[in-house]
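Excluded from the complex is one protein chain; the other protein chains are retained at their positions.
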Amino acid sequence: MGSVVINLNLAGREVELLVKPLATLQSVLRNQLGLTSVKEGCRQGGCGSCTVLIDGEPMMSCLLPVQDVAGRTVTTMEGLNSPEGPTPIQQAFLDHHGYQCGYCTPGMEIVTTALLEHNPQPTRDQIVEALAGNVCRCTGYQPIVASIAAAAASAGEEVR
Amino acid sequence: MTVANYFQPESVPEAIGLLADHGPELLVIAGGTIAMPLINEGISLPSQVMGLRRAGLDGINLDGYTMRIGAMVTLTRLGEQYHVPLLATDAGRIAGWSIRNMATVGGNIFAPPPAGDLATALLALDARLTISGAHGERELALADFWTGFMTTSLEPDELLTSISVPLDVEPSAFIKFGRKQANTPSVVTVAVTAGRIALGAVGPHPIRARQAETVLAAGLLDRATIATAADAAAAECDPATDAIATDWYRRRMVRVMVERALTELAAKSKGKEA
Partner (left out) sequence: MNVHGTYRFDASREIVFEAIRDPSTLMDVIPGCQDVHLVPPDNYEGHITLRLPGSAGSYRTEVRLVDVREPEHATMLGRVEGSMGSIAGEAQFDLACDGAQTLLTYSGSAAIQGPLARLDSRFAESLAESLIGQGLKALDERLSAEVVA
C-alpha cells in the first residue's frame, strides 16, 4: 500500500496529508505538522499528554491510527490559542498556578475545554473524574482543579 | 517491520473477506487501547492490520427483550444506556474519559486480566455473543467463549460482531477495586445481578463464582448467606500475582468485595420491594 493521502479538519482548515499506514495521529500532528503541544509521554494511552479533541471529544492521539480520523475535526491547543492573548481557560491556569513544567498542560487544557463544553458548571468531583486520564508530575493536581473551577466560574459570570 | 497495509473495511462481509485473504498474519484492532501500546512499543510487529471503526459494528438495537450492542460500540456510548444500569455504571468506571471514547465493548472481551471489567459485567448479565465468519453466523454464551488465558474459541476466519444482554433488569451491584480511584487496573472486579456473581482480575479471564451462586440460591440474601457466599467466591477464584497485586491479596479482596457487592444488592432489592 505504501503511504496514503488523507484529509483532516485542523483548526478550521482542511489539511491534506501523506501518511504511512497505521501512523498514529500523535506522530502525524507532532512530527509531520510540528504541532508540539501534542506530547509524547508514554505512547501507551496512560499519561494523557497526547490528548486531542476529535469532533470535540477527548481521545489519546498516541493510540489513534490517523487514517481512522480522516474527514473528522481535530483540535489541539494550537487550534484553540488566540492571537489576542491567553484564552479564559489559559488565563485561569495562569492565575491559579495550574502548571509548573507545562508538559501535561496542553492535555489538561484540552480535557478542560471538552469538559466545560459538555458541562459548563462541573462539581469538583466531576472535574476530578474528567481528569482521570491525565497525569501530572509537578503540581499535585489541586492547582489544576482550582484552575478549572475558576475557569468555569468566570465563564458563568460572563454568561450572567 | 513497518505496517505494509492498514485496512478499514466498511462492512462485516468486507472484513471477513480480508480475514480470509490474509489469514493469521492479519492483526485485527478495535479501539486500539490494547494493540496500539504493543505496536508503539515494538513488541507487536504486524505487517497487515485491519481496523474495524468503519465496519458498521457500532449500532445499539433494542427489541423489547434484549439490547444488542455492536462490538465496536465505545464504552462512553455504552455508559449512556441507562436501561441496563449495571452496564451504564460499569462502563463509566473503566479507565478515563479519553480511553472510554476509544475502547470498545467487543475489545474488552479480549482484554487479558487484570483488565476486562466490562466483560465481567457482561458475564454477570449472561451475555450472548454473535460471531460472524466465512461459514455464517453463530451464537454462544459469553461464559463459554473463553478457553484459557488470552485464548477464546474464535476461529481464525471469524469476527465478534455483537453482544446481547437481557433488558429485564434486576437490581445489580458493581465494584471495581483498584489501587487508585480511577484509570487503574483492577485488583478485583465484582459484578452481581439476578443470582449471578462474576469476578474479574482473579482468573485467566472473567469467571462466574458458581459455588458462591449455589449458596445464594439456597437462602435469603441475609448477612449469613452473604458471608458464606463471599467465602465460597474467595475459595473458588484463581488469582495471579502481577505488578498490581499478589494472588493472596486478590483472594482476600474477593472475600471483601463480594460481601460488599451482595450487601449493596440486598439493600437495593429491599428498596425495590418496599
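For clarity, chains are labelled A and B in written order, and residue numbers in each chain start from 1.
In this section, a residue touches a chain if its C-beta (ideal position, glycine included) is under 8 Å from a C-beta of that chain, and two chains touch if they have at least 3 such contacts.
Only a predicted model underlies this, so the values are computations on that prediction, with no experimental measurement involved.
K.L.:
Which of the displayed chains are touched by the chain that has been omitted?
P.N.:
Visible chains that the missing one touches: B.
K.L.:
Which one touches the absent chain: B:T2, B:T151, B:Q181 or B:T214?
P.N.:
B:T151
K.L.:
Pick out which of B:G42, B:G64, B:G136 or B:G271 touches the chain that's been left out of the picture.
P.N.:
B:G42
K.L.:
Which positions on subunit B touch the chain that was left off?
P.N.:
Residues of subunit B in touch with the missing chain: 1, 23-28, 34-35, 37-39, 41-47, 107, 110-112, 147-151, 154, 156, 204, 240-243.
The rule is simple: only the chains that are shown with their structure count from here on.
K.L.:
Counting in whole Å, what is the centre-to-centre distance of subunit A and subunit B, each centre being its mean C-alpha position?
P.N.:
A distance of 29 Å separates the two centres.
K.L.:
Touching residues of subunit B toward subunit A in the complex: what are they?
P.N.:
Answer in residue numbers: 2-6, 8, 29, 31-33, 36-37, 39-41, 49, 51, 53-54, 76, 95-99, 101-102, 181-183.
K.L.:
Quick check: in the complex, which residue numbers of subunit A touch subunit B?
P.N.:
My answer: residues 1, 20-22, 24, 43-46, 48, 51, 54, 57-60, 62-65, 67-68, 111, 114, 129-134.
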